[in-house]
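Take a look at this one; I'll ask things after.
With one protein chain withheld, the remaining protein chains of the complex are depicted in position.
Chains: A and B, in written order; residue numbering restarts at 1 for each.
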Amino acid sequence: MGIISRGFSGRRSAADVKLPPGQYLTTDFPVLSAGPTPHVSLDRWEFTIDDASNGEFPEVLKRWDWKSFRELPSETFTVDIHCVTRWSKLGTSWEGVSLDVLLADVKTDLSYAMFRSYGDYTTNLPLKDVINKQAWIAFKFDGADLAPEHGGPARLLVPHLYFWKSAKWVKGLTLMSHDKPGFWEGLGYHIYGDPWLEQRYSGDE
Amino acid sequence: MSLDTDDYLDGNAAAGELSNIFAMDVTAAQGQCAHCGAIKRFAEAQLYMQGPGIVARCSVCQHVILRLVKARQRAFLDLRGLRCLILDTSQLQESGR
Partner (left out) sequence: MWRVGTVVALHDETVTARTITLKVPDWPGHVAGQHVDVRLTAADGYSAVRSYSIASAPNSERRVELTVERLPNGEVSPYLTQEIAVNDRLELRGPIGGWFVWRTQQTEPIQLVAGGSGIVPLMAIIRSRASGSTAPFRLLYSVRKPEAVLYREELQALSDQDHSLGLTYAYTRVAPKDWPRPAGRIDAALIANTTWPSKLVPTCYVCGPTSFVESASRLLTASGNDPDKIRTERFGPTGERQ
């Protein structure tokens, strides 16, 4: 640890609430990115579910354009979010389509998914972590359309895991038979990422 | 799909972190992008470093050229996006190298 800087506390708030280990509470909403903000026009946006288990070319199982996606039943929800860079933001409100709705007609034996984004970001998740009201494709934050720098037009939201799993600018998921690391999971971050067990890095129990 | 120009810093911003890993200053090194072949000074790379790790992208094609994650006692370095780095070694001391 470095020398203490007299009088410095940074951009944090006092927390009476219990946060996952090692986290600090923030009241703003930091923008953290691995690349440029893609600007996807709504007339070109799509979300696809595909299956790449049978060879080289993914078989598209489901596809929505923006219009058909927005016709799906959506819900508003309020969740806490925890970023692996140590900030937590409580009580964030969103509107989105549950993955339960998107996966409703998908019959598969495959247990894992790689979520894909516009740009080159990917993140992997067990399917069991995105069903049963645990994940959404969110298109509104705080009642307003999701801003591009926060992942708009739509982002994945999986609040029970570290926020790097909540892929911005999401464009679909690819079903997989085995878990494979995505963008950060392949470079030292934990394959699963439970903030309450402080699973930040690969090798953390 | 169009891209913003304002969200990034440049290779100079990563030099402090990279100084723990490279014996030489990397900002003056020339890097060849493995995707488009462009050869540029690392100082010109588009740098994203507020997230879980440092991501450097080619200023011509925006593909990732370098990534660095610091995970407690380990550093993970991905250089696959660089076909090569060209460093000027004339600055190094002769003795011991």
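Assume a contact is a pair of C-beta atoms (placed from the backbone, for glycine too) under 8 Å apart; a residue touches a chain by one contact, two chains touch by 3 or more.
Everything numeric here is computed off the predicted structure, so don't read it as measured data.
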Absent-chain contact - pick from A:Gly10, A:Gly55, A:Pro73 or A:Gly143: A:Gly10
Where the unshown chain meets chain B, residue by residue: 5-13, 15-16, 19, 24-25, 27-28, 41-44, 49-50, 91
In chain A, positions touching the absent partner: 1-12, 24, 28, 86
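Convention: only the chains that are shown with their structure count from here on.
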In the complex with chain B, residue positions of chain A that touch it: 30-41, 44, 84-85, 118, 120, 149, 164, 184, 187-189, 200-202
Residue ranges of chain B in contact with chain A within the complex: 1-5, 7-8, 46, 48, 50-53, 55, 57, 62-64, 67, 69, 71-72, 74, 76, 78
